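With one protein chain held back, the other chains of the complex are shown just where they sit.
Each chain gets a letter, A, B and C, in the order it is written, and its residues are counted from 1.
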Amino acid sequence: MKLGMIGLGKMGFNLVLNLLDHKHTVVAYDVNPEPARELSGKGAIAAGTIEELVSLLEPPRIVWIMVPAGSIVESVIDTLIPLLSEGDIVIEGGNSHYKESIARADRLRLHGIHFFDVGTSGGMEGARRGACLMIGGDQRIFTEIEPVFRDISVQKGYMYAGANGSGHFLKMVHNGIEYGMMQAIAEGFEVLDKSQFEFDYEKVARVWANGSVIRGWLMDLTERAFSKDPKLEEIRGVMHSSGEGKWTVETALELQANVPVIALSLLMRYRSLEEDTFHGKVVAALRNEFGGHEVVRNQ
Amino acid sequence: MKLGMIGLGKMGFNLVLNLLDHKHTVVAYDVNPEPARELSGKGAIAAGTIEELVSLLEPPRIVWIMVPAGSIVESVIDTLIPLLSEGDIVIEGGNSHYKESIARADRLRLHGIHFFDVGTSGGMEGARRGACLMIGGDQRIFTEIEPVFRDISVQKGYMYAGANGSGHFLKMVHNGIEYGMMQAIAEGFEVLDKSQFEFDYEKVARVWANGSVIRGWLMDLTERAFSKDPKLEEIRGVMHSSGEGKWTVETALELQANVPVIALSLLMRYRSLEEDTFHGKVVAALRNEFGGHEVVRNQ
Amino acid sequence: MKLGMIGLGKMGFNLVLNLLDHKHTVVAYDVNPEPARELSGKGAIAAGTIEELVSLLEPPRIVWIMVPAGSIVESVIDTLIPLLSEGDIVIEGGNSHYKESIARADRLRLHGIHFFDVGTSGGMEGARRGACLMIGGDQRIFTEIEPVFRDISVQKGYMYAGANGSGHFLKMVHNGIEYGMMQAIAEGFEVLDKSQFEFDYEKVARVWANGSVIRGWLMDLTERAFSKDPKLEEIRGVMHSSGEGKWTVETALELQANVPVIALSLLMRYRSLEEDTFHGKVVAALRNEFGGHEVVRNQ
Partner (left out) sequence: MKLGMIGLGKMGFNLVLNLLDHKHTVVAYDVNPEPARELSGKGAIAAGTIEELVSLLEPPRIVWIMVPAGSIVESVIDTLIPLLSEGDIVIEGGNSHYKESIARADRLRLHGIHFFDVGTSGGMEGARRGACLMIGGDQRIFTEIEPVFRDISVQKGYMYAGANGSGHFLKMVHNGIEYGMMQAIAEGFEVLDKSQFEFDYEKVARVWANGSVIRGWLMDLTERAFSKDPKLEEIRGVMHSSGEGKWTVETALELQANVPVIALSLLMRYRSLEEDTFHGKVVAALRNEFGGHEVVRNQ
């Protein structure tokens, strides 16, 4: 099929290569002209503007948006609406909040444009070689463009999830689970690190990645990380987060769902951003008040 | 090689089949004579007693113990000590506490007997087709019996972990991680279950098992579980635990290691064993006292 | 001073009695005419409508709103705006979200009306005999009406907190702390309840309420609750929540503040609303899949 790709960052760039591998025709655009130029050398059609991108597609046009979630998605859609026609299809593959995706679908529907919210997992490698796609939108239209999803995902790795919003909802929850799984793995290695034994963490990750109950891609990546830096001495344990974990917890609170592990995984990330905490000071001060326990003074 | 297997339950039975597949000679014994008889039909040598099992091996004998952790392991070792000779090897493959394994290694060492604590993961399927083995003990002796471990594990699926205790320590922490990963996955599905969408959980598990960041054996099993009971309506959410998760948390407390996620996974299991809680009653009563909030009365 | 009270529920009714004790003149109104009638027998002036209430006050009028948070507050303010004049004062003493209070202050300011968001703690007893008040709004106007706050609070029990929103923000966080403290107390009694000892909980609460580090009003209330029902056998451990705990956690997530204890207290409340959980089913099903562990089947 033929489609446009707006946004050629780590994910979008690799998705284009993946689409080209499968003989799709891709018109590629990014605010930065460099990646489109590079992709044109590999078979894509470079567009200098969103207008040009749209003009290079034929109705019903398929436009895949792969830009950072939030106001950038919004502004791309603002730009697209007057350029697109009834029956065209917009696919939004970023990490948008599912409520925003529902609102966008509603807005585009007023113009007769079909919207798909596509949660994308598998990292850059997945984008390049076979992603995992969770797709929300109109099922009838989905069937028409299904070959695209089938081609760029790993086998069994795409799913029609349901009505608009369901794709990004699944991706959000996927990331919440990811937070919990990563924290669980990390806690295990912390216990090893404080134990009386002298474990070789790369070997531990390797054995756990092969045949154990906890084997999986995250354990493969753990092995790879330790192969590069055997005790992770080069990096600091600062755990940033990009939003979906927080959304999962917020959504769970709305739904009164039990998510202690995902919530704590998120809170430990926030904790890691600080060298010292105000709550710690309060507890230390209280211990000093009632028990005369020593406090650690700032120099 | 030739070795004895004491304990022919779910795990031991499958390990024997696995060993036989790899042309090892196995003398098999269980308090229940039935599985040894069955295995003798598949190439194993059945022993009616531990004495007979030992007598059917030649020094240096290798005896693998695969019985429930705790007093049963202890009693098997009590029985074995007078039967074995200096240079013999005892492999203990159950879920024993690593401190007990260190103590057992010390005890057997006094008799000149080598001890290996082997953490075994991968479930029954792993035992049968290729397990994941974490092995603590004397490295020189390990090298002599390494072919046994290599044959019955999946590729890259066995590891010499270090001194005695390290094998069971790794297995313990592995299970702690498993608790956290399972709880994370389960929390994600609970969020889905309370959401506005109508997800097909088997399909969700399948797509997450293929290409996503959280893919792995536990997600494969999640897909399998939903394939049998699409909404898990037939079972109750009672989460039993067999000890290693608790040991992991206890060990973490000793080591002052950060394990909020593993700890909470364990506590949610305990919570699931109760239909009502005393702490809940106290909070409900307090809310009633200060705010006049309604309580739910028992009929 | 003279002021109007809109809303004569548990809190508003007791606040009126408290104001009357301190020789303030109160015009009282509620959608249900009964409490106003009852209060008129105790010295208040009953109003049959909000219009009448306003007409019975003289500019600059002081109107205290004590109705359930949310749309009811909004509708009372909608009704009040056309009735009030520049320089009048609206006090909102409910459990409103601080962001709504900031918005309300902004809206009323356009009409020249001063707004105070007053977080009120101490339960019904506090409302009646001496409350704890956290007050956000214009500090100059606050000084004019300070005598009202001083009279109806316990000694040292009122505070000018800062700009609009700060009063309800403090109240929100107060309630978050309350969730954590209640859960901590309740967990302690659960440990006692599962111990080998036969404690008399009323006596335990009494001794902890007198001289211990954890003494305080919540422990007094714990003693009182156990004095009525020594083992809380009559009630169920269903822990409802009215919103501020959730807001505290949501706000903490926005601010990236460390609130594991408040978050867990909230999540345990949600957990208590369910007899069985979907996450529990998933974990139970997974344990069955990989280890053949028994599940509890629904009958």
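Please note the rule applied: a contact is a pair of C-beta atoms (placed from the backbone, for glycine too) under 8 Å apart; a residue touches a chain by one contact, two chains touch by 3 or more.
Just so you know, these numbers come straight off a predicted model, no measurement behind them.
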Touch partners, limited to displayed chains, of the chain removed from view: A, B, C
Residue among B:Leu39, B:Val213 or B:Ala285 touching the omitted chain: B:Val213
Query: Taking the entire complex into account, which one of C:Tyr29, C:Trp64, C:Tyr158 or C:Phe226 touches the absent chain?
result: C:Tyr158
Per the touch definition above, residue among A:Gly123, A:Gly137, A:Gly162 or A:Gly211 touching the missing chain: A:Gly123
Query: Please identify, in ascending order, the residues of chain B that touch the omitted chain?
result: 213, 246, 249-250, 253, 256-260, 263-264, 266-267, 270-271, 273-274, 277, 279, 290
- request: Identify the residues of chain A touching the omitted chain, counting contacts across the whole complex.
  value: 10, 123-125, 182-183, 185-187, 189-190, 193-194, 217-218, 221-222, 224-226, 229, 232-240, 242, 260, 264, 268-269, 271-272, 275-298
- line: chain C positions in touch with the non-displayed chain are 121-123, 126, 130-134, 153-159, 161-163, 165-166, 169-170, 173-174, 176-181, 183-185, 187-188, 190-195, 197-199, 203-204, 206-219, 248, 251-252, 255-262, 264-265, 267-268
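Methods note: only the chains that are shown with their structure count from here on.
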- request: If we define chain centres by averaging CA atoms, which chain lands farthest from chain A? Would you check?
  value: C
Statement: Given over half shared residue numbers means same and under half means different, the chain B/chain C interface is same
Message: Could you work out how far the Cα centre of chain A sits from that of chain C, in whole Å?
response: 39
Residues of chain B engaged with two or more neighbouring chains: 123, 183, 185, 187, 190, 193-194, 217-218, 260, 264, 268
